[in-house]
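What follows is one structure encoded as structure tokens, with my remarks underneath.
Apart from one protein chain that is not included, each protein chain of the complex appears where it belongs.
Take a look at chain A:
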Amino acid sequence: MALLEIRHLHVGVEDREVLRGLDLNVNAGEVHAIMGPNGSGKSTLSHVIAGKPGYEITRGQILFRGENLLRMEPNERAAKGVFLAFQYPVEIPGVTTMNFLRAALNAQRKARGQQEFSTPEFLKRVRQVAGSLNIPQDMLKRGVNVGFSGGEKKRNEILQMALVEPSLCILDEIDSGLDIDALRIVASGINALRAPERAMIIITHYRRLLDHIVPDVVHVMSKGRIMKSGGKELALELEASGYAQFEHAA
């Protein structure tokens, strides 16, 4: 059984069909890359998997470990192991990153019937992961993403991901706005989380990220559908010839 199984998914936003019969299977342990032109529906797909309100699912289904994901509340999905690193992480003034991390982590642990972390345990874990991502301690004391640079916001997403240890990581343009060093740090943070029981969907426009995080499968998405799937060499092909050739396929 695939970890994530999407069948014939049709999704509308504001009376417009954005996903149009999308199929995707992701097995545990695999890393999938999704590439595709602006507006092809990549972020929409990630939102629908995570359960963001405002999308109308008109047809199709999403199974997560064989369970109907679309019936679950977004926080239930999170507790089941679905994590989305947002393309545009929001700011939450007055709530320190540390408090937010703790709230999120404990909410998920509780939902899974696990014990909450003790304060020292929690702090130790945060320090350790933050250190490996080059996130300074004082950033953790600031409001969530408030005044963070683009790169800092992205690192903060990875920090959260590493702490909650999800089984499906969806990373929406995690490489946008990162300088070369930050890209390397973020990529190694992601690679450290690769595990046989964990799958990843990496949405990106650039092959460069995929040099650092080598995917098992690359998908080309266009107009709300997966047009072509292949190995990592597909990313190279795309870089050479662009998306035009896939626009009218299938």
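Please note the rule applied: a contact is a pair of C-beta atoms (placed from the backbone, for glycine too) under 8 Å apart; a residue touches a chain by one contact, two chains touch by 3 or more; residues count from 1.
Here is the rule we go by: contacts and distances are computed from a predicted model.
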{"item": "Per UniProt, the name of the complex member that is left out, chosen from \"NADPH-dependent 2,4-dienoyl-CoA reductase, sulfur reductase\", \"Acetolactate synthase small subunit\", \"Protein FixC\" or \"Iron-regulated ABC transporter membrane component SufB\"", "value": "\"Iron-regulated ABC transporter membrane component SufB\""}
{"item": "Residue among A:Ala104, A:Leu193 or A:Leu236 touching the omitted chain", "value": "A:Ala104"}
{"item": "Option touching the unshown chain, where A:Leu3, A:Leu84 or A:Leu234 are the choices", "value": "A:Leu84"}
{"item": "Residue among A:Ile92, A:Leu123, A:Leu193 or A:Leu236 touching the omitted chain", "value": "A:Ile92"}
{"item": "Absent chain, residues of chain A that touch it", "value": "50-54, 73-75, 78-79, 83-84, 86, 89-96, 99-100, 102-108, 111, 143, 160, 164"}
